[in-house]
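Every protein chain but one is kept in place in this view of the complex.
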Amino acid sequence: MHGPDIQWYVVLSALLFATGALGVMLRRNPLIILLSVEIMLNAGNLLLIAMSRLHADEGGQVFAISVMAIAASEVVVGLGLIVAMGRRNVELDVDKLRTLRG
Amino acid sequence: MHWLTTILIVLPAAGALIVAVAPFSSYWLGSFAALASLIEVAVWITAVSRFHFGSAALQLDQHASWFSDLGVSWHVGQYRFSVWFVGMTVVAMAACTIYGWWVGRTRGRAYFALMLLLTGAIVGVFTAQDLLLFYAFFEAMLIPLYVLIGVWGGSERLRATITFVVYTVVGSLLMLAAIVVFGLQQGTFDMTRMSPSTSTWLFLGFVAAFAIKSPLFPLHGWLPITYRESPAEVSAVLSGIVGKAGLYGLLRIAIPFFPQPVHDLRVLMLALGSVSLVYGSLLAFRAPDFRGVVMYSSLAQAGLIVLGLFANNSLGTDGAVLQIVNHALVSTALFLLAGMIERRTGTRGEFALLGGMARGRPALATLVMTVGIVSLAVPLSTTFAGEFLILAGVFQQGWGWAVVGAVAIVLAAMYMLRAISGVLHQDVGPAVSDSALDLRLGELAIVVPLVLCLLGLSAWPNLVAGRATSSAPVGWTKYAP
Amino acid sequence: MANFLVWVVWVVAAFACLASALAVVSFSNPFYSALALIGNLALLAVLYLLLAGEFVAAGQVLVYGGAVMVMFLFVIAYLGDRTDESPWSGGPSWQVVGAVLAGGAILAEVCVVVGLKAGGLLSKPQHVGREFGTPAALGRAFLTDHLLAFEITSIVLLVAAVGGVVLGSHARMEGDARA
Amino acid sequence: MAAAAWVTLALPLAAALAISFAGTAISRRVAGYVSTATTMGAFAAAVVAFAEMWGKSAAHRGAATTSWTWLSAGPYHFGLTLLADQLSVVMMLIVTGVGSLIIAYSVGYMDGEDEERRFFAYMSLFVFSMLLLVEGGNLLLLLAGWGMVGLSSYLLIGYYQERPSAIQAAKKAFVMNAFGDATMALTLFLLIQHTGRLDYGGVFAASPHGGAVANLIALGLLGGAVAKSAQIPLHTWLPDAMEGPTPVSALIHAATMVTAGVYLIVRCHPLFEKAYVVEDLAAGLGAATLLMAGLIALVQTDIKRVIAYSTMSQIGYMFVGAGLGAYPNAMFHLMTHAFFKALLFLAAGIAIHALAGEQDIRRLAGVGRLMPFTKWVFLAGSLALVGIFPFAGFFSKDSIITSALDHGWYGDVIYAACLAGAFLTGVYAFRLYFIVFTGEPTPFAREHFHRHHGQEGPASMLWTVGVLGVLSVIGGLLQFAPIWHPLSTWLDPVDRPLVAPTNAQEWVTSAIAIAVGLAGIAVAWVLYAARRVPVPRALPALEKKLYWDELYDAVWYRTSDLAGRALYALVEKPLIGGSIAAVTGAVGLGSRELSVAQNGLVRSYALALAGGLAVLAVVFLAVR
Partner (left out) sequence: MIHKPHVDWFALAPSLSLLGAAGLLLMVAVLVPRGARKPVGASLAFAGFVASGIWAAFLDDRSPHAAALVHDAMWRDRWGALAQVILAGSGAVAVLVSYRERMRDEHVAEYYALLSAAGAGMAFFVQASNLMTLFLGLEWFSISLYVLTAIDIDLIGSLEAGLKYLVVGAVGSATLLFGSGLVYGITGQLSFDRIATAGHAHDAMLVVGLAMVIAGLAFKSSAAPFHMWTPDAYQGAPTPVTAFMASGTKIAALVVTYRVLATAFPHDEHLWRWAVAAIACLSLAWGNIGALVQRNVKRILAYSSVSHAGFMLIAVAAANQLGARALLYYLIPYSAMSLGAFAVVAARERELQAPVTLRNLAGFGWERPFLGVSMWVFMLGMLGFPLTGGFIGKFYVFAAAYRHGWWWLIVVGVVATMISAYYYLGIVRAMYFRDTAELQLAPAGGSPPYDPLLTAGVAVALAVTVGSFFAVQPLIDVARSAANALPL
């Protein structure tokens, strides 16, 4: 196979995963948090596809495709919630959502 | 295969269910509950008549598998001493239930259902021959008690329930851990088929629960507030019967199944017993109210009985059983009397407010005096017989223990006479008005039978002592003293 | 030679991908973040191509770059200026530290794993045939081995659609009620 | 014989139960009659038993009958056994005889008390308990009776229950006797351990000879004896016990119960003979007590307390007798003492009754003129007490004193003490007599004295006192050691005396004793009747009864009181109560901390997830 070995893909996906995780943990804008989640999922996808290449097994790619659909659905629900927040003039800041705590 | 023991357990529970749903007024529910408790007594008498005191074996027993993979089963039955435990339970519970009916407790439906439920649970504790079943009943006792104290108790009842529950649950759960380990080691939970173990930790697990229930000295923190805040008849049940469940556990489980640990830790247990004995007596001597005296005296009695149990000879053990029965009757009667006095004077029984009640109230005076004197183990009384055997037994463990016991006898005389005089004698207390009547017929009907039981036993304590524990459960005194 | 080209492509794509991811996380305006994510997805598609995933790459561009991101942009536009936010602020002080530590730890762990495997299994990819990763192959996989996965994916999409309707539509009614 | 013994025991109990359960159904007077009748019936039964026993040969007079096993444990069995033998039958006769007289007396004395029924129930209960004590066939029943008499004494001392002083006295009596019960109980444990049984015969046969154990056994029994018989050091309850009604003092604290200690020693003499030291100790205590009591009696001003101290001192004589091994003499003195001491109390009771319950001799002074009958019987009693020929005390006391001569130097010391005691007896007895019955009546006496149907008291009080008076005059003639001694012969199979003084000693001692007694009377006459010499100021120590009460108060009562308070303040509240508070508090604190961690920030939740994952993975990598 041409190009870098699979391990580099793994490292890259790990980097992406961490980045996304940081985004979720540090940002307060729900939209950006959703985007970060997408990055994490895509990191997983990259890993899967790399591995399916490694083992020459389509399973990983199939998995990846389903994950895309899943990600899409999560986005749908998430955006629905965010829109609802907007509708109800709730500030788009997850730190403001603290009525439930303790 | 015999149904009688099962009936003894199930009958009150069924009665409780009926009370819970029957569409009657509180009064009629109460009378039904009273009737049920009396029927329970009758059933017990039947059981005694069917019982062969000659044989040391388990009798009237019934065995049915509950779940087999861990060897747990519904196994109930009675040894010779169990009969007396059950007997004191049904009698005392009948008295307390009827008392509750007499004073007309509010929310009768709940109250009487719980009292009957409690009866069944306690009888179960004394007859269960399967360790897990025993634990189930042991815990089941707590449920009605918790509500009985919390709903019908005094002003501090919330704190009382919390304290009571914290202590009891801590103890019983340690025991649960011990039970699981012990049972799985043995491969069965059937006490009649278990063999002794040498594990000190298991022993301590059991002892923790029983010592809290009894209670013994360092672990009696729940006692003061609970006994003071509970309704009188519930205090009676607590100190008269429920506490005995702990002592029963020592007698039936902790001592027979753990000969080695018992042998190693006997001095510790005897020390605990004597400390409780003296400590309880001294505090009873200082207690400012009638209940205080009675409750600390029951702490002392528990200590004394533990001395007997760990005396490790037939004198001590038989005496312990006899004394358990005695104290059950005595302290039930005393707490009920305390309740009657408190109702008449509208006090919490403080001596500062009481006094001079003997004048013009011969029945009250006679009963308080009689029970009080029996409780301080005046010779020829059945309590004297019990204490005599216990101390004679522990004397053979070491004269020092018996000397402590003898000192405690003197202390007992001091605090009990103080209590009697504080209520009955000397100047009439500020809270005692002439309108405070003598005992009414209903109250007499409740207390007099208990007193008659005591007098009868005084005439023939051997009825219990001679038919107690020489029927040794497994592993009985398998260890060298 | 081809190998070298692949290397170049990979390095560029990888770094750009990472950069765009970081951009997504750090832009203060979600609109730019969204755009950055589109780039990120496209670059990932490139990497998929290098991994012999033609169909996946295509799906990536179409599904993500197309549908999903458009939806994002639409919502952002719809919410307008209420979406701005100062990038890093608020929260308890330990939040940032903890976040960096945790994320770093996970990253480090994976890298350690890879390091342990260096030159091992991960360096010996199986040889793949020409039709590997083609739509045909994946379609066959979807219809045979992974039939259930296929079906479930569709179900999940349906559920999500219903959810979107429930949540969104209600919001509109709420708005009407206010108006 | 056995049947008669059982009847004797059962009748008083029946009376007690009947009176208690009848309650207000019977009139007060009926209660009195029931009690009297049953006690007399018991006396009759005792006489029957005695007669039957008389008919048998000396060897077969003792018989034990068991009704049922009262208590048993493992190999140990203690039956409800009655032992009717020479000794117990004597005690039965004394108890029931004197008892019935006193109860009959109290029908009149207690007339008008609002709780007479209770009184008579208690009295019958006491008679039952005393009979149980003397008839009990094993040590357990002895202990049972021992405690029961203590109980009934408590009840009767505290009969005037609205009187704090009475209640205090009652409690004091009970607690001090509880000490005695405790030591006896310990002895019984010791016996069980070493002999495995408690019936007299078996114990006497099997108990160890000499050595610490034997001494401990005897010592424990002695502890019980001194407590019950108010000997040093457990004597302080007796004077206070005078708070009870006078018949009670007569019956319990003069005639019967307090002499139980003597009975115990006489009954268990084999055990004591195995521990000579302790037996000598008993005699020594007796001697000490008789001296001390005599001294204190000199300065008491309460008529009943004076008699009470004289009782202590007389019992001291009995202890001397029992301790020296002169068992028959001790028993003889016990009997005569029962007569004349009961007489003294009852006579004093007449005076008290007639003068509105006044007991202070300074205010009772000179009532003799108002009540001659009482005066004469009291005189007879006093003479018997001092031991002037031919009154009862003379025969019994002197024989005890004499027996001391047969016991080496120790005996000689005790002999001296006894003679000194005889002198003191004369002084305090006639101090009392002269002050109360001679001279001019005080205004108080004149004012409060009221005749009862033209008599000094109700008939029931007078005739009983009369009978007792006769007994105290002639009762002594039953035995005169140098010449005839039927009682000793009767008791011989049970209690063979250890000492055998010569007749010469008897004569001489009697002479000396009478002499010192008369001397004492003379002194009293000089001081209190003729008033030739001013009465010397009494030592405060004597008035304070040698500070015994203060001692016990400090050593026992205050100690336990303080201990109780201290334990409550230092252990119960802070440790027992505080521990649970501390634990719950700690848990609650942790809970609040956790709820702070649950801060509602979704980002923190994600962080928790990531952190947990990171840790997990690190651990896995590390330990895989």
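Descriptive notes on the structure:
Note that the chains are named A, B, C and D in the order they appear, and that numbering of residues resets to 1 at the start of each chain.
The rule is short, and it goes like this: contacts are C-beta pairs under 8 Å (C-beta built on N, C-alpha and C of every residue); 3 or more make two chains touch, one makes a residue touch a chain.
Model, not experiment: these values are computed from the prediction.
Partner chains of the missing chain, restricted to those shown and counted over the full complex, are A, B, C, D.
For chain A, the residues touching the absent chain in the complete assembly are 6, 10, 13, 17, 20-21, 24, 30, 33-34, 37, 40-41, 43-44, 47-48, 50-52, 54-55, 57, 59-60, 62-63, 66-67, 70, 73-74, 77-78, 80-82, 84-85, 88, 90, 94, 97, 99-102. Along chain C, the points of touch with the absent chain fall at residues 109-110, 112-113, 116-117, 121-122, 140, 143-149, 152-153, 155-156, 159-160, 162-163, 165-167, 169-171, 173-174. What chain D contributes to its contact with the hidden chain is residues 584, 587-588, 590-592, 594-595, 598, 600, 602, 604-606, 608-613, 616-617, 619-621, 623-624.
Keep this in mind: only the chains that are shown with their structure count from here on.
A straight line joining the Cα centres of chain B and chain C is 70 Å long.
Chain centres here are Cα means. That of chain A falls 6 Å from that of chain C. Shared interface positions of chain C, defined as residues touching 2 or more other chains, are 91, 95, 98-99, 102-103, 106, 113.
Contact with two or more other chains is made by residues 599, 601, 603, 607, 610 of chain D. Residues 21, 24-28, 33, 94-95, 97-102 of chain A touch chain D in their complex. Every residue of chain C that touches chain D in the complex is listed here, in rising order: 91-92, 95, 98-99, 101-103, 105-106, 109, 112-113. In the complex of the two chains, the chain A residues touching chain C come out as 1-12, 14-23, 25-29, 31-32, 34-36, 38-39, 42, 45-46, 49-50, 52-56, 58-59, 61-66, 68-77, 79-84, 86-88, 91-93, 95.
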